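Sharing a structure here in structure tokens format.
Missing here is one protein chain; the remaining ones are kept as they sit in the complex.
Chains: A and B, in written order; residue numbering restarts at 1 for each.
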Amino acid sequence: MFPRPIEKSAPAARAGYQAFLPVALFIWLLPLLAIFATSIRGAADINSGNIFGWPTEFALFENYTAVFTQSAAAQYMLNSVLITVPSVIISVSLACLAGYALAIYKFKVAVPLFFLFVAGNFIPFQILMVPVRDMSVQTGLYDTIAGQFLFHAAFQTGFCTLFMRNFIKALPFDLIESARIEGVKEWRIFWYVVLPLVRPAIAALAVLIFTFVWNDFFWANVLTQGESAKPITAGVRALNGQFVNNWHLVSAASLLAAIPPVAMFFLMQKHFIAGLTLGAVK
Amino acid sequence: MSDLSANQDSWLTRNKLSVAPWFFLAPALAFFAIYVVIPIFESISLSFYEWNGLYAPDGSSTAVWVGFQNYVKLWDDPNFWVSLKNNLAWLILYMLAVPAGLFIALFLNQTVPGMRFYKSMFFFPFVISQVVVGLIFGWFYNPDFGVVGSIWKALYCEETTNILGNVTFRCSRNAPDILSSPEWATYGIIFAGLWPQIAYCMILYLTGLNNVASDQIEAARLDGAKGWKMLWYVVLPQLKPATFIAVVVTVIGALRSFDMIAIMTQGGPFGSTNVLAHYMYEVAISEYGERYGYGSAVATVLFLIMLVYISYFLWRMYQDEKVSR
Partner (left out) sequence: MFRTFNLTVVAAAATALMASTALARDLVINFDDLNPGPKEGFETAVEKFKAANPDINVIVNINDREAHKTAIRNFLTADAPDVTSWYPGNRMGPFVDAGLFEPIDDVWEENGLKEDMAAIMPTMSRDGKIWGVPYSYYQWGIYYRKDIFDLLGLEEFATWDDMLAGCAKMKENGVTPFTIGVKFLWTAAGVFDYLNLRTNGYDVHNGLTAGEIKYTDPRIVATMDNWETLINECGFVDNHASMNWQDAIAPFANGDAAMYVMGNFSVDGYKNAGLTADQIDFMPFPTIDPDVPLAEEAPADAFFIPTNAKNKEDAKKFLAFIAQPDIQTEWNKTIGQLPPNAKAEISDDKFIQEGFALLNSATGLAQFYDRDAPAEMAKAGMEGFQKFMLDPSTKMEVLERLDEVAADVYK
């Protein structure tokens, strides 16, 4: 293990390390703590510039209620859910199929196709912007929930396929081979042999894609105009325009926007990190 | 009829291994082609047109072919060069996230009680939307209402009353207006962007450190290696996959930087914090934009830059593929 395990050091160093940890964390998360502290202050503190001092009044409940009652935040949150969940389901499903095809079958274009998905995953959004926006406008998908999740699903399919293909490739091939020898149909091999084995990969992908899509801001700007289809990220920006100088409300709204991916991360931490690093290390 | 179907069956059965993958691939390929592959070519072709994005009421496009004119314009456009220069600044400075992430990962790579909690809390900034990070730091930097402003007031300003008897501040020097300074604004945004990116690199390294062979470390330790030497000669070589991917995601992150700029400065003051990604958006669909062809030319340039990295990445993958066969 590197660096040398702290428990082998002198007790003083160990105590020092343990004491320093929370301090380091405090500094690291200072921006977040500051915005949380702001989100529970009353308007008076904000106007008088009391940012670091003890709040003169606690307005946690009032502020967070105000975000919902004075703006379309509830609608934005719901939109985010309606955009994110189908994106995850579609992209992960498509990737299971495609990843299986690319990992198990040996055919000429398997590697080029695989590279196509990988490359697509890295391209700048801007090269897609005008045509995708235009296509959405033409097909009536502009400013709709579906218009957004269809795009996200398609785009994330690249990353998911990269991930799934590598995961399935690492499975023991004998399993599939023996199933084939027993005459099991290809579709059934996928369904009964491979799918149960890739469950951890599905979980990992699901949390990752959830976070990526939830945090999308660019496409929300490109593909929506009004309140009805805007997700919370773009919504927070709209609120920033609406609550000018009401930093306590903007802070509260920002934190609300952050809650779902954060909750997802803490609930599914193991899968999340496995996902990031497995997709990564390969 | 029955003959035919028998024939078909046998053809299918005979060729099932070459037909089956296409069934599995078709839906993903279709989606990917419609939303990713084809639009790339459409954008490139659009970069040879002048178009204000409007259609006539009957739905016909108002685009006009102009050849390479958009690229010629780009060459003479100071905003384009400023954006490109800022992209470079992003690329270089964003790379700090890699060593910084490694440093924090090393710091946290211990087994004391509650370590899991600390690790996940350090990772926290990566999970939050960049929009939120941008808002937080925008408020941080604000010289009047933000954190910088408050600190400045405490240090350099005294509270007095103005002509009307209201409380005001007289400052011995002006508070730094980071996001409105053409020199500093980009660095202010990059600094904010580093926060989540360091967290990302950290988690990659933490996982990498888990897989470092402890026997090699112990052996090196017996040979008297420690500190920097140990890190450089023993640990880092083993972290190579993690480093590779940390560099890849950081490059991509730097070139994709859009959210934070849109939130914090919208490319201002006077375009000095623009990067290609944001400049493209600005010329194409912001309030004073409506130049789709020109925007597509900017996007094409950005795409070509990214293509260099993509090709390198694919080449690396291809080498691995050859080995694994």
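To be clear about the criterion, contacts are C-beta pairs under 8 Å (C-beta built on N, C-alpha and C of every residue); 3 or more make two chains touch, one makes a residue touch a chain.
In this text, all values refer to a predicted model and were calculated from it rather than measured experimentally.
Of the listed positions B:Pro27, B:Pro99 or B:Gly268, the one in contact with the omitted chain in the full complex is B:Gly268. Of the listed positions B:Leu54, B:Ile92, B:Met115 or B:Leu304, the one in contact with the omitted chain in the full complex is B:Leu54.
Although one chain is not displayed, its contacts with chain A can still be listed: residues 133, 137-138, 140, 142-143, 225-227, 238, 241-242, 244-245. Those residues of chain B that touch the chain absent from the view are 52-57, 59, 62, 73, 76, 78, 141-145, 162-164, 166-168, 170, 174-175, 177, 179-180, 182, 268-271, 285-291.
Methods note: only the chains that are shown with their structure count from here on.
One inter-chain figure worth recording: chain A and chain B are separated by 14 Å, centre to centre, where each centre is the mean of the chain's CA atoms. Only residues 16-18, 20-25, 27-29, 31-32, 34-40, 42-44, 46, 53, 59, 106-107, 109-112, 114, 118, 120-125, 127-133, 135-137, 139-140, 145-147, 149-150, 153, 195, 200, 203-204, 207-209, 212, 214, 217, 221, 226, 230-231, 234-235, 241-242, 245, 249, 252, 255-256, 258-259, 262-263, 276-277, 280-281, 284-285, 292, 295-296, 298-300, 302-303, 306, 309-310, 313-314, 317-318, 321, 324 of chain B touch chain A when the two sit together in their complex.
Listing the residues of chain A that touch chain B in their complex gives 1-7, 14, 17-18, 21, 24-25, 28-29, 31-32, 34-35, 38, 46, 49, 51-52, 90, 94-95, 97-98, 100-102, 104-105, 107, 110-111, 113, 115-120, 122-133, 135, 138, 150-151, 153-155, 157-158, 161, 169, 186-187, 190, 211, 214-215, 217-218, 221-222, 233-234, 236-237, 240, 245, 247, 250-251, 254-255, 257-258, 261-262, 264-266, 269, 273, 276-277, 280-281.
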